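Here the complex is missing a single protein chain, while all its other protein chains stay put.
Read from first to last, the chains carry the letters A and B; within each, the first residue is number 1.
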Amino acid sequence: MHISEGILAAPVLIGGGLLTAAGTAVGLRCIDTERIMSVAMLSAAFFVAALIHVPIGPGSIHLILNGLLGMILGWAAFPAILTALLLQAVLFQYGGIVVLGVNTLLQALPAVLCYYVLRPWLVRGGRHQKIAGFLGGFLSVFVSSVLMALSLALTDEGFVQTAKIVVGANIPIMIIEGFITMFAVSFIVKVQPEILVWKSNGHGGVL
Amino acid sequence: MIPEYFSYTDSFLHKADPRMKIVSAACVTGVVAFSRSYSTGICGLILALFLIALSRFDTGVVVRRLLAVNFFTAFLWLTLPLTYGGEALTLGFVTVSRQGIAMAALVTLKANCIVLIFLALVSTSPVSSLGHALRKLGVPEKLCLLFLFSYRYVIVIAQEFQRLLRAAKIRGFIPRTNIHTYRTYAYLFAMTLVKSWNRAHRVQQAMVLRGFNGRFYSMYIQHPTAVERVFFGGITLLAVGMALLELRG
């Protein structure tokens, strides 16, 4: 989910850029030398997720999975998502550098929210874990599309209707992401729980 | 899955110092992105077309990139004229907003212009030199390492996922719109994630064995030539000019 270049107004672009810079600074502080590679690898996996298309009716949508990434990485999701989006920009020109800040914020902020709100539930297992998994997918896309709508609406009042359509159009994606995140979480917890269930080191910082 | 990027031709832009290219691209695309007038957009577009010509990209590649960008602008063309409000304009059966059309047109112009400039100035450098250039431009060391390492493993991970998907298909998996499909994709991706996690651990070990201490070294020391300084200085000045034009107009 991202906004193309050329749409947003200067204050929105600058605001988004500053917030992303702050989030990234916090995230980078959470990554020690031993964990750079893990974060880079997850960032690459996140990049690959965006290339995976799953069918919906006659069409298809690509995966986002920022909620899953957030539950694993916490604040480190900011630099991880920034990295993946920068690579997308360089390799596919999905968005350029000016809108990079806003686009990172759209996906990374919900990811960090998932970390704080939903991650504690994962440890409890059973139904809690399933619900948290589903919400991790559903809510992260929901919050992303709300932030996207907000940046459009803040740019120009005439965009308000379009912004509402954006949120509405994303509802099927929220549901699919919900299920996929739920199943992925249950898989990881079974196969290699330490990815999702580790002792936090206290400062929201991960790994 | 991941397209072959750009055949590395020997154009002036491909060879130029990536630092200069990044800085001038940021200036020009920044001015275009912030502008709200057609004149700035058109100036930018002319510059973009000139740069694209100079980069000697395959036309097919450029067209494909533009199609991807205009997917989103097409969405705006479908919604803005009907929802923007303001002065009404009747075209046959439908009544559309004049400002809505104007806005969609402006956005389309800016979006295409920015993508073309980015393509010509940034995507003409290999990702590895971009990583080093970003470091030299003051981007934090850890972020540059993330960028380079992530790029290194994107293809490995994509191939890992493809292998799993192929294995599933060989066993009769046909993607459809149902829970079974979503569960399967979730498991395939989660398995890819687990493998990536474990690979990260092994690579980390390999790095420790070779004395990694978080430092970011660059092997490539490139200095911009006089021609490059003039050329990219010119582009940056042009950006300043466009910004002044925008502020006055």
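Details
The definition used in the following text is that a contact is a pair of C-beta atoms (placed from the backbone, for glycine too) under 8 Å apart; a residue touches a chain by one contact, two chains touch by 3 or more.
Here is the rule we use: contacts and distances are computed from a predicted model.
The unshown chain of the complex is recorded in UniProt as "ABC transporter ATP-binding protein", chosen from "siroheme decarboxylase", "N-methylglutamate dehydrogenase subunit A", "Iron complex transport system permease protein" or "ABC transporter ATP-binding protein". Touched by the hidden chain within the whole complex are the displayed chains B. Within the set B:170, B:221 or B:247, the residue that contacts the chain not displayed is B:221. Although one chain is not drawn, the whole complex shows that of B:11, B:70, B:128 or B:177 it is B:128 that touches it. Across the entire complex, the residue among B:34, B:57 or B:149 in touch with the chain not shown is B:149. Residues of subunit B that touch the chain left out of the display are 126-128, 131, 148-149, 151-153, 155-156, 199, 202-203, 205-213, 215, 217-219, 221.
Rule of thumb we're sticking to: only the chains that are shown with their structure count from here on.
Subunit B has its Cα centroid 18 Å from the Cα centroid of subunit A.
Contact residues of subunit A toward subunit B in the complex are 3-10, 13, 24, 28, 31, 33-34, 36-45, 47-49, 51-52, 54-57, 63, 65, 68, 79-80, 82-84, 86-87, 89-94, 96-99, 156, 158-162, 165, 176, 179-185, 187-188, 191-192, 195. Every residue of subunit B that touches subunit A in the complex is listed here, in rising order: 1-3, 5, 25-26, 29-30, 32-34, 36, 65, 68-69, 72-73, 75-76, 79-80, 83-86, 97, 99-100, 103, 106-115, 117-119, 122-123, 127, 130, 140, 142-143, 145-154, 156-158, 161, 175-177, 179, 181-183, 185-187, 189-194, 196-201, 203-204, 207, 212-214.
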